[in-house]
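Note that one protein chain is taken out, while the other chains of the complex remain in position.
On to subunit A.
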Amino acid sequence: MKQALGAVRRKFQPWNDPASRPFIEFRNVSKQFGSFTAVDHQTLTVFEREFHALLGPSGCGKTTLLRMLAGFEEPSEGEIWLDGKNLAGVPPHRRPVNMMFQSYALFPHMSVEKNIAFGLKQDGMPRGEIAARVDEMLKLVKLEPFAKRRPDKLSGGQRQRVALARALAKRPKVLLLDEPLGALDKKLREATQFELVGLQESLGLTFLIVTHDQEEAMTVADRISVMKEGKIAQIATPAEIYEAPSSRYVADFIGSVNVFEGTVESSSPGRLQLETDQGFTVRTATAPVLGAGTKAWFAVRPEKMRIDHDRPEGDGVNMVSGEVWDIGYLGDVTVYNVRLDSGKLVRASVMNAQRAVARPISWEERVWLSWSDDAGVILLD
């Protein structure tokens, strides 16, 4: 199932196709609240049928971006375009987008059924069609037995599905989701993430989701915009964001990472050598050409590191030794925190592919960490 999903998704890459037409466009958009800048001159393009995630810590302006698209806030500067139309001055009730609110915002005085029908009634849809659409939505979110209930008689997960059904009922061009799963417990959240992806693909809609949970963004989205203090730090697919983050901020926000500061020793196309402040040398095959002496950072993920008792073969680059400081057994992987001679802690994780290892690594042992030429990335910021 997961494999099939991946196969479909790999083919969907309109952002790499110069001929594809942007669907949602934020053009140099800013939003000021008094003297505070919540969104700072940002440009973002989302394509039709894309599942796009705005990811960032609380207060970085994600909701503000979403609310500007929904029409609840007007940009202080810049323009927002949807499907070839400038949305400036279009009030929220005339925009072909629907929002699923963080608080769900279910109407407490209406039954589940009436909540879902609300938007359809505003469009003047005939009664028969409304009833049919409401039934269809109830079935979609598996809430048929609860049609006549009031929202306060539902569980958190059920309310979340009512909110989703209500926002989807009108078949909006874009569905906006503001932390849609934030109030659910972990198990339910993970199950719902896959349901969301399934819904988005089967309905063929464009989803724009706001989240501060990096795993959630990685699971559901085709592309992610990582935000920081009103600015978008990187827009890329989950794999690119993980494997080729554009800055230390992005690398650190998504998953865990070891970062070493250093200066460029030599650099030519396809080969860069960096002298780290930890006294070891890094060689990478994946780096831009930089002048010798440039300050840069080397970032490498814990699972890209090998950990051994003995010094690995080779010319002495891409390796460093230290003492095992801490071991975390997580079931599928074991995480080692290794203390370098300078005192810096480095994390390496190893898949537990076998049930028993001949010579397990244990606390306070001296070990060698090593990695290949393409394991990490060089970052300038």
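By our rule, a residue touches a chain if its C-beta (ideal position, glycine included) is under 8 Å from a C-beta of that chain, and two chains touch if they have at least 3 such contacts; residues count from 1.
The definition used in the following text is that contacts and distances are computed from a predicted model.
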I notice the complex is incomplete. Of the names "Cell division protein FtsX", "Putrescine transport system permease protein", "Ferredoxin-NADP reductase" or "Cytochrome B561", which is the UniProt protein name for the chain that's not shown? "Putrescine transport system permease protein"
Taking the full complex into account, find the residue in A:Gly56, A:Pro75 or A:Pro151 that is in contact with the omitted chain. A:Pro151
Checked against the full complex, the residue among A:Asn98, A:Gln200 or A:Asn318 that touches the missing chain is A:Asn98
Looking at A:Arg166, A:Arg283 or A:Arg301, which makes contact with the chain not pictured? A:Arg166
Among A:Asn28, A:Thr43, A:Gln122 or A:Ser342, residue touching the chain not depicted: A:Gln122
Which subunit A residues would touch the chain omitted from the figure, given the whole complex? 70-72, 91-94, 97-99, 101-103, 105-109, 118-119, 122-123, 150-152, 166-167, 170
